[in-house]
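First the structure, in the form of structure tokens, and then the observations on it.
Selected chains from the complex are presented in situ; the others are not included.
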Amino acid sequence: MGPNENLLDVLLELQALDRVPRMGFLLRGVSDPESIAEHSWHVLFLVWVLAPRIPEVDASRTVEIAIVHDLAELRTGDLPRPAGRYFPEGAKDTAERKAADEILAPLPEKARELYAEYQTGETPEARLVKACDKLQLMLKVSVYEGWGAGALAKFWRNPDNFNDGGFEVVRELFEELESRRGRDLPG
Amino acid sequence: MGPNENLLDVLLELQALDRVPRMGFLLRGVSDPESIAEHSWHVLFLVWVLAPRIPEVDASRTVEIAIVHDLAELRTGDLPRPAGRYFPEGAKDTAERKAADEILAPLPEKARELYAEYQTGETPEARLVKACDKLQLMLKVSVYEGWGAGALAKFWRNPDNFNDGGFEVVRELFEELESRRGRDLPG
């Protein structure tokens, strides 16, 4: 057994993250919705663009939190939002934390700390990733609506989807996005 | 509001069961895996064929249990099997029961009782549906392997997938299925 056996196992398993669909979109009729891997990339890109504009966050650490933030779904799938209320308080978070810890086991301790930090959501870095997780959701909703895909009006009515984490730049982007609703997509 | 308003809500929501993929297949590379609706239909057909061959089961009731057995996944998605061990003992069952109860709310009490009976798994009828749930899994695995789709060898090595519920006819079908492995599909 080579020295990187466990790491290689994880790297191979992670390729299947392309096949885990974002259930909220699937259940509302988007026929080829983004995968967790695609969602993760877009959140990462957002974080990388916005973090340097916010003095109080450590941009590099924010990017790292974004890298790990959805890894658990490789093992748990993407639980549709209504599923949350059927589980005991906190059970979903605990399950995802355990899954993430197992996936990240071949990596240094720091990887698991970043995941824990994301879940707790208290540091500015974690709050920014959480805000970008929602901003990406609404960017994708805008694009799918422009494409005529899915019944997504509901997403615009849920205030949770507009969590800006207290960051002005995120709030501005949410506002501009809403003001564009129904207009043609750029490009 | 019409008298069937709530029933109609459920009937419409249920159409989305076509879009909930069986996660075990998806994560192992089957590119267009069966949906929960498809799986449910095949389990139902199996139950309908096999129940009359088993004197101790009430065929009609078994069919009804099969109709409701996977409804919860409309709200919870199809949790990949490894996900089970990350949740507290029983949490997955409780969540699915709550989801099924909500979905079945516009129907008579009996519908929710059938679901509970399935979960408890003690009556011969419930045991037969559970056995057919696994038999259908291995039928589909056989077909996907014949089609060259996915990395499914692992399914054959898991004894849980060969739960025959103590019914001889199911055990025989499992045995014949195993003996065919690697042979061309019929037809």
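Per-chain numbering from 1; labels A and B assigned in written order.
Just so we're on the same page, a contact is a pair of C-beta atoms (placed from the backbone, for glycine too) under 8 Å apart; a residue touches a chain by one contact, two chains touch by 3 or more.
None of these values were measured; they are calculated from a predicted model.
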| item | value |
| --- | --- |
| Complete-assembly copy number [criterion: all chains share one sequence; 2 shown] | 6 |
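Heads up, the rule we're going with is that only the chains that are shown with their structure count from here on.
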| item | value |
| --- | --- |
| Separation of mean Cα positions, chain B and chain A [Å, integer] | 30 |
| Residue ranges of chain B touching chain A (in the complex, touch as defined) | 16, 19-21, 23, 26-29, 74-80, 82-83, 86-88, 91, 94-96, 98-99 |
